[in-house]
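Have a look at the structure that comes next, please.
All protein chains of the complex are present and in place, except for one that has been dropped.
Labels run A, B and C following the written order; every chain starts at residue 1.
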Amino acid sequence: MVRNTQVSLCGIKLKNPVMPASGVYGFGGEYRDFYDPNILGAVVLKGTTARPRFGNPTPRVAECTSGMLNSVGLQNPGIDAVISQELPRLREFYHGPVIANISGFSVEEYASCCGKIDGLVDIIEVNISCPNVERGGMGFGTDPELAAEVTRAAKGATAKTPVFVKLSPNVADITEIGIACQEAGADGLTLINTLLGMRIDIRTKTPVLANKIGGFSGSAIFPVALRMVYEVSRVVHIPVIGVGGISKAEDVIEMMMAGATAVQVGSENLRDPMACYRIIEKLPNLMEKLNIENLVDIINIAE
Amino acid sequence: MVRNTQVSLCGIKLKNPVMPASGVYGFGGEYRDFYDPNILGAVVLKGTTARPRFGNPTPRVAECTSGMLNSVGLQNPGIDAVISQELPRLREFYHGPVIANISGFSVEEYASCCGKIDGLVDIIEVNISCPNVERGGMGFGTDPELAAEVTRAAKGATAKTPVFVKLSPNVADITEIGIACQEAGADGLTLINTLLGMRIDIRTKTPVLANKIGGFSGSAIFPVALRMVYEVSRVVHIPVIGVGGISKAEDVIEMMMAGATAVQVGSENLRDPMACYRIIEKLPNLMEKLNIENLVDIINIAE
Amino acid sequence: MSKLCRFDILENRQVAKDTYSIVLFGDCSSVTRPGQFVNIALEGHYLRRPLSVCRASTESMTLVYKVVGSGTYQLSQRKPGTGLDILTGLGNGFDITESGENPLLIGGGAGAAPLFWLAEKLIEAGIMPRAAIGFNSADEVFLAAELAQLGVPVTVSTLDGSMGARGLVTDTVGRIGLKYDYVFACGPEPMLRAVYGLSEVDGQYSFEERMACGFGACMGCSCETKYGPKRLCKEGPVLRRGEIKW
Partner (left out) sequence: MSKLCRFDILENRQVAKDTYSIVLFGDCSSVTRPGQFVNIALEGHYLRRPLSVCRASTESMTLVYKVVGSGTYQLSQRKPGTGLDILTGLGNGFDITESGENPLLIGGGAGAAPLFWLAEKLIEAGIMPRAAIGFNSADEVFLAAELAQLGVPVTVSTLDGSMGARGLVTDTVGRIGLKYDYVFACGPEPMLRAVYGLSEVDGQYSFEERMACGFGACMGCSCETKYGPKRLCKEGPVLRRGEIKW
C-alpha cells in the first residue's frame, strides 16, 4: 500500500512533515554535499534580524549528554541580505516551501523584518525567545502579553504570508503563551525553542560557553518538547509544528500523535548531516509497521 | 596528599557531599544488598505526606533518552508511620545525617508534617513541586508568594531542624522563587526537582504513563539543573544542594563549581544501584587529578 | 538478596518467532526461586530490561524473551562471548510449598518462560504438574517440547488454531475441563484475569509492570492489593490469589 506522508500547514502542502529547524540549516546550502534538499517537507532559514549580527563570543557550543548547548546569538547577515542574496541563492536549487525565522530585540524590529519578507516565503516563523531590549531584557517569550504584542505586530506588518510564533519552553505554563499568540492572530505555533542550560569545564573551572548560559537542544529534551506540544495542541485550534530532540522516524510519529502537524529536526542534523534524509526515508516503512495509511490521521491522536 | 571531601550544611557535617535524592532511596533500606549506606554524606527519605498515599495509577515510569519519567505521585506510608516505623528502622543500620522530604497539598499539611518531624532528623527538605489543592492546583513551586508562604509555615512549625526548600525547575525565573524562599526564612535550597515531560507509545497510540505527564529526570537534565544551581547560587547566601542528572564524580565537581555545597544523585541509582558508591569512591582520585585539596574550595568557583 | 553481576553470554538463539533463548554464565547464587527475574543493562538504554528466569543453576541461567522493542532487539543481536551487566535475584518468585497435589501451570506468550524451572522444582518436590500454554500461532510456540520432556502433560493453544487447540489458553482449559487444585499463572494481565475468573482454585499469579529499578527503590511498580500496596519487583511479581484486588 502507498503510504501518504503529506501534511498541510495553513494551506501550504508539504510532501512530508519533516524539515530542519531554524539555525541548523544555514540558508539552505550547507547540506547539498549530503542530499538534495528538495526531499524535505520545507526548508527553515537561520534566524534573521533587522541588522547583520556576528552573534556572541566563542566558544559558543558545548556538548552535553544526548544534547548540546549553543549561544550562537543569531549570527546572520540581516534581513536585507537574506532577501537580496540568500533567498535567490536558495531558489536556484530548492523549489519547495520556505519558512523564514525572524527575531528581534524590539516589537518594531519584528514588524519591520516581517513586513519586508512578507510574500517572499511560504511561512514566517517569529522566534520570541529573544530578550526584549525595550523592557529591560525580559523575554518576549515568557510573558503572554509581550508574546501577543509581537504576534499582533507581525500580523499587522504582513498581508500574504501566514505567521507562526515559535515559543520558548522556559516558562511555567506554555499553554498560556500559546493561547495568547493564537488570540493575537497567530496562524500557527512552533514549539519548542531551546531550554536554558549550562556546562562548566572542570579542568579550567570556568563555564564552557563564553556567554556562560546557552540553549540546550538535542534528544535529551524530547520528552519536554513532546509534553509541551501535547499540552498546547489540546488548547489551541491552529496548527503546531513540533520541534525538540527529534532524531528518528519514531520521534516524528510520536510528536505527531502528541499534536504536531509537522516537525522540525534541529541538532540531530549537526551530528548526522544525513538525519533528515534518514528520517524521511524511514517514514513509509514505519507507517507500514504501525498500520498508518495517512500521516495526517495520527495528528493529535494520543489521548 | 589526603583529599578532604567534607562539606557542611547549616552546621551539619557531611563526610562527603553525595547523598541519594528523595524518592529513589525509599526509606534507606533498599540498597543494603549493594553497599553500606554509612558511606553516604547523608540519606534523604522518600517524599512524605500527612496521610498515607498509594500514589498514581501505573504505568508510572517510562524510559527516555538518557533519562526517565515518573508519575509515582508520592507513594508513602504517611508522616506518622515514617516517624514511628521507618526512622527507627533506618537508625538500626545507618548512623549518619538524615534528611526528611516533606510534601503537602495545602500550607497546613506542610506545617503539620514539618512540626511532627522537627528535631527527629538533621534537615527537613520541603518539596514545593506539588499542586496546591487550595488554590486550584497552581503549583506551590511556580509562584514566589506561595513558595514563601510554604516556607514561612514550615519555619513556623519547626524549632530545631533547618528547613531546605526544594524548588521546581518548571518556571521562567528560578532565582525569583529562590530569593522568595530565602526571604521567608529558608535555611537552604535544594534544586532541582523533575522537569515535566511526556512519552507516547507509538504502538498503542497512548501516553506511556497512566497519568500522561510525569517528572523527567536523569543525565539528560543535568545542564538545566546546573544552570539553575548557578543562577540561584549567585543571588542567595544560603547553601544550595544541587540535584538533577548527576551520574558520575565529574558531575559532582561540576555541580559544586556551579554553586552547590552538596549534591543528590537521583535516577542514576535506579539504573546502577552502586551509583553513589561508585561516585564517592572516585572523588578523591578525581580531586587529585584536578588538583583540588578540599572539596569546599570549589563551591561556587566558576565565574 | 539482589546482586549486581557480570554475565557472559554462552548462547543466544531464536527458539520461535521473535522469541530468543539466551544462556548466561555467571554468579546465579541469588536466583533461588522460579518466578524471580533479572534486570539487564543495555547500551544506549537508560533503564534496565526485566526478564524472568526460565531456568537456573548456580552458575548459569536461561532467559527466554520476545523481541518487542529496541531493548529486546539489541539483546537478540548480542553475540556469545560478550558480557552483560545484570541485576539478579529480583522478586519473590513462586512458592512451591503452597502448591496442591495437582497444580496447573498456565502461561501465555513469552511470559510463560518461568514455567519450565517451576515444573522442574515441583517434580523435584514430588509433584507432577500439568501445563497449559497459549500463543498467537504455531510459529510462536516454545516451551511445549521442553515441558513434555520433563514428563509434564502439556496442552497447547493457539489463537489462530495453527497448533493445538484454537483459542485462548483459558478457553481451552475451561472447554476440556482440566482438573487442578492449585494454579501457577504467568503471562499478560488479560490472561491472568481470565485464569482468575476460570475457577475459585487458589494459586499464585505473576504480574508484569513497567519498572525502573527492579529492586524496590523507586515505587514505580506498585500495585494495590487487599493487604496494602506492594511493589511488584520486591513483594511481587508473584501475588497470591487471596491478595489480588479484582
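We adopt the following convention: contacts are C-beta pairs under 8 Å (C-beta built on N, C-alpha and C of every residue); 3 or more make two chains touch, one makes a residue touch a chain.
In this text the structure is predicted, and so the values were computed from the model without any measurement.
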item	value
Selected from A:I12, A:I39 or A:V61 as touching the chain missing from the view	A:V61
Residue of A:E30, A:D80 or A:D173 touching the missing chain in the full complex	A:E30
Contact footprint on chain A, counting only the chain that is left out	23-26, 30-31, 33-34, 46, 54-55, 58-68, 70, 72, 75, 208, 218-219, 267, 269-274
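The rule we apply is simple: only the chains that are shown with their structure count from here on.
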item	value
Chain hops separating chain C from chain A, counting only touching neighbours	2
Chain whose averaged C-alpha position falls nearest the assembly-wide average	B
Inter-centroid spacing, chain C versus chain A (mean Cα positions, whole Å)	46
Inter-centroid spacing, chain C versus chain B (mean Cα positions, whole Å)	36
Multi-partner residues of chain A (each touching 2 or more other chains)	none
Residue numbers of chain C (touch at least two other chains)	none
